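Here the complex is missing one protein chain, while the rest keep their positions.
Up next is chain A:
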C-alpha cells in the first residue's frame, strides 16, 4: 500500500465513522442500556449482569453492552437532557449503538427523547411497569417492550395467609416521583383486599428516614409490613436499597414483606419477588430478536414477562414463628437447607476426633475470630446508619427550632418596639436640648455634658436590645459550648423585662449561687427558657393584676445535674392535659401554634435532659427541666 492510499483511507475513515465502524466490526453489535438510577443499586447491578450474559448466549456474535445511568433520582429537566445528549453524542460517535434498552416510565420517556435527537432510526427495547404506557403517548416506531408487574396484591395475600391475625397493613415506600406513581398503582391493587378483609391501612410512605424508622419501631402488634423501595426520602436524599432494607428490617418490630429478590436473605419473610436475573434474561432475549431483524415484536409492544415468583425465607418463617403448614403449595422456600453442621455432623465429628484436641481449639478460635470480626463490621455499619438517621433528626430539629424562635420573637415584637422607642425618644430629646443649651449665652456646658452622657447610655441600652434580639434570631450550626444556666436565664429575663412590666407581672429570680456549667447550644437553651417564660406570662392573662407572679429558680438537684423551674400563678393545667401539652400542634391558646413546648422538649432531650410539666393543686403550672452538667469543674 502506498502512502497516498493510506492517507486516502484515513480520510475516508474520518469522514464516515459509522460506516467504517460497522465494517471494522462486521459481527460486533453494540447495545446501550440507559438505567434510571445508580448502577450500584443491587437490582440494577443484577439486571445488568444477567442482561449481559443473556445477550452473549442468545446473540449471533459478541454484543457489546454499554451502561449509562440517567440518575433520575436526583437530576432531571431540560438542562440535564441537553447535557446527556451532548455527552452521549461525543462518547458514542465512534460506536453508534444498534439498539437502546431502558425501563421505568420516566426513563423510557427520556430515552425516546434522546433517540429522537441522536439516533432516530435505531430500535428501543423497553421494560415498563405501566400497562397503560402507550395510552398517554402513542407508541413511537421501532419500539418493542415487555411489561413488568410488581405484584403487591399477591404479596399481601401471601402475607395474610401466613399471618391470619393481621388487622393492619403498613406500606413503606420512598418519595421520588416514580416511587409515588408506583405507590398509586399498588394502592389500586390493594384497595379491594383491604376493603374485603376490613384491614386498616398504615401509610408509612414518603416519610423522612428518621421518622420512618421511628414509626417502624412502634407498630401495633397485629400489623404486617409491606415494602416497595426507598430510593429517595422527601428531602431528596438518595439511598441504596440493601442498606436501607437492612435499616428498616432491624428497626421494624413486625414481619416485613418485599417485592425484590435482591433483598432476599436480609430478613424479609418473602413476597411475590421480582427476579432481576429473569428480567435481564427476558430483555436479552427480546433484544437479540430485535437485533436479528425480527419484526413481529414491534407489533405487540408490551407483553407480560413472567419474572416474579412467590418466595419465602425459611429462616424468617422460623424467626417469626410461622408454622410450615401455612405455606401455600407452589411457593418457593429459600434457605430451607439444613445447616452445614446438620448435614455433615458425623463427618465433622469423625474428623474432629481424628485431628485431635489441638485442631479443635485452633479451628474454634478461627471460627470465633471470624464471627467476631463479622459481628464487629455489622455493628459498625449499624452504628454508622444510626448516626446518619440521628444527624438528620437533629437537622430537622434545628430548622424547626429556628422557625419557632422567630415566631416567639414575633409575639414580643410590640414590646421590643416599645423598648427600642424609649431610649430613642430620650436620645432625641437630649440631643435637641443640647442644641438649644449651646445656643444660650453663656452656653450651659455642664447641662450639655450631662445630656451627652445620657445619650451615650441610652444608645447602649438600645444597642443591647438589638443585640439580644439578633442573638435569638440567628440561625447557625448548633454549637457545643459551656454555658452558665444562670447567665442564660438572666439574659432571657432581661429581654422580657419590658413585656412583664407592661403585663403587670412580678418576676422572682431565685438563682442558685453556684451551679455546674451545662454543655450545648446556648441559643437553643435560651429558646427553651424563653418559651417557658412566655407560656407562663400567657397563662396569667386572666389573673387579676397584682396577683401575676412568676417564679424562676435554678438549682442543682443532685451531683452532675442542673435544674430550672418556672412557676406561674395562673390557673394551672388540668391533670388530664398534662401529657398533652408537649404534643405538637396542641395549644390552649386561641392563636397559639402549639409548637413551643414540643420543640422545647426536643431541644432539652437533644441536650440529654428531660422537660416535665406539673400542676400542683391550688397553684399555677410548674414547668421544670433537668440537664446533665458538663464534665468540668464547677463555675459560678
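Points worth noting:
We take it that contacts are C-beta pairs under 8 Å (C-beta built on N, C-alpha and C of every residue); 3 or more make two chains touch, one makes a residue touch a chain; residues count from 1.
We adopt the following convention: contacts and distances are computed from a predicted model.
Among the names given as "Two component transcriptional regulator, LuxR family", "Ectoine/hydroxyectoine ABC transporter, permease EhuD", "4Fe-4S dicluster domain-containing protein" or "Ferredoxin-type protein NapG", UniProt records the absent chain under the name "Two component transcriptional regulator, LuxR family". Taking the complete complex into account, A:504 is the one of A:504, A:560 or A:575 that touches the chain left out. In the complete complex, the residue from A:65, A:427 or A:566 that touches the missing chain is A:427.
Note that of A:243, A:447 or A:464, the residue touching the chain absent from this view is A:447. Mapped onto chain A, the footprint of the missing chain covers residues 414, 417-419, 421-430, 432-433, 436-437, 440, 444, 447, 450-451, 454, 457-458, 461, 501-502, 504.
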